[in-house]
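Complex shown without one protein chain; remaining protein chains in place.
Right, subunit A next:
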Amino acid sequence: MKALIHWQMVLLGTALQAQAAVAQQATVSGHHHHGQAGTAATYAPPASPNLRHAADAPDHVMDHQVLFSKVTIDQLERRQHNSGALEGSAWFGGDRDRVWLKTEVEQEEGETEKAELQALYSRAISPYWNLQAGVRHDFERESDSRNWGIIALNGLAPYFFEVDSSLFVGENGDSALRVEAEYELLLTQRWILTPEMEVNFYGQNHRNSTTGSGLSDLEAGLRLRYEFTPKFAPYLGVHYEKKFGNAADFAREEGDSPSETTWVIGLRTWF
């Protein structure tokens, strides 16, 4: 469709040019030159144009419709007590429309505690915000897995807080809300301190994934990274998790503590 409109414009332009050329040829032919000299008094608008032009040139001034991609691993880390985590995202597309993947994986005592993958369509809706819609799949530890639909808003809030908030609607009317915020404090151009927080709310209890209705859990972290390059930055930090209400009860029933603080060492990278 766009190409069609373009060619109409080209044809229109050609027709207009031809028309103008005929009109111009009827006028007296003058000579103008572009040199340094020239007197203002005698200047007349050019009347004898060079009619060579390339109206039929193809429409590619440069490669404009280039698609880009970015794979970010925000956290790839070892935590105390033989546990670890992976958090990352990837996008592919143009300036407005992109496909996103987001993932979170947590290991505890050597086995995968939690793993989820989101696939989203993302559209830029304002200078700093993207509206996203898609699906999430949870790979549960010992029971059946779960699927969710997602509406998310992500972007950069005033004061440079990176915010990702997602509303999840699951099978059987399950619902959940997750809000994540991150801030980058530059100590120097290379030493960067990153406080971040994630809060999860659920509409229902779910014993297998130790989530409870209402405010279920909170994760907070403080990581200090060193950017050897913007794309390669190892870090040290501290990670804190706390479960609330029913979620805390489920954790206690399994013999886990509802809150935990661990040291972490990891790598942040993107390409």
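By our rule, a residue touches a chain if its C-beta (ideal position, glycine included) is under 8 Å from a C-beta of that chain, and two chains touch if they have at least 3 such contacts; residues count from 1.
We adopt the following convention: contacts and distances are computed from a predicted model.
Of the names listed as "Copper resistance system multicopper oxidase", "nitrile hydratase", "Molybdopterin oxidoreductase" or "ABC transporter permease", the one that matches the UniProt record for the absent chain is "Copper resistance system multicopper oxidase".
Residues 9, 12-13, 16-17, 19-21, 24, 32-40, 43, 45-47, 49-55, 57-66, 68, 70, 95-96, 124-129, 156-160, 185-190, 230, 270 are the ones on subunit A that touch the missing chain.
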